[in-house]
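Every protein chain except one is present and positioned as in the full complex.
On to chain A.
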Amino acid sequence: MSETQTQKSVKGNNDTKLVYKTNGLNLWYGENHALKDIQLNVVENEVTAIIGPSGCGKSTYIKTLNRMIELIPGVKVTGEIVYRGRNILDKSYPVEELRTKVGMVFQKPNPFPKSIYENVVYGPRIHGIRDKKILDQIVEKSLRGAAIWDEVKDRLNTNAYGLSGGQQQRLCIARCMAIEPDVILMDEPTSALDPISTLKVEELLQELKKNFSIIIVTHNMQQAARISDKTAFFLNGEVIEFSETDKIFSNPSDKRTEDYITGRFG
């Protein structure tokens, strides 16, 4: 049994397991201090939402969690992000391993220009799975998990570009699930979708969190209210308030949080 599975199996009895522990994280883009002393814990099997106005640092933060931020030139990071007990900002941490554990879904659906089937098996194939039977199983399991199986099962070999935007996004979620990650990061996953597709993806998250931990950045604070267990409010690179979503949206502690969620600024 892997370490992750062991941790999941002992969950319960109120002992919440932390997936990520962020301590004193600071980040600069050149001279611009974009994240300021971030403290934030992510609990296993929860949906953690990050809200805040444009430029508050929420996308920057989520990109540190799988070290995608390193791809941007001139970035300097201090502090630590502990994932399952290890600091991922430590240069010796193998980033490839991290990214198999931490999947990501982006704002715009980005399927590969391949068949639906090939999209899903792309990751597992890279990881060396060749057995057609196993790949077939992964495809069905992932597409079912992303609540899109019934819609595409009869056309698995057609091009993914023929799907609607909402279907493409669920395919991307399936593709992400196919490598059985531990965490799924989502950066505005529904902002390019119509309202019904949005609700489908939101409902899907409630299923996904049984097996994954989810961190979602969203411009849409109502979405954060609907789907998340905890919400972090970012403003000018700082975490202003981080607590239970019930509390944030019914009685936040900080005046700035209240002003933002009630639409008084932002």
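Criterion: contacts are C-beta pairs under 8 Å (C-beta built on N, C-alpha and C of every residue); 3 or more make two chains touch, one makes a residue touch a chain; residues count from 1.
Definition applied: contacts and distances are computed from a predicted model.
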Chain excluded from display, named as in UniProt, from "Phosphocarrier protein HPr", "Phosphate-specific transport system accessory protein PhoU", "YeeE/YedE family protein" or "Sulfur carrier protein": "Phosphate-specific transport system accessory protein PhoU"
Touch with the omitted chain, as defined above, among A:E97, A:D131 or A:E203: A:E203
Among A:T78, A:Q222 or A:S253, the residue in touch with the chain that has been omitted: A:Q222
Per the touch definition above, residue among A:D90, A:D136 or A:D246 touching the missing chain: A:D246
Residues of chain A in contact with the chain not shown: 196, 199-200, 202-203, 206, 222, 225-226, 245-246, 249-250
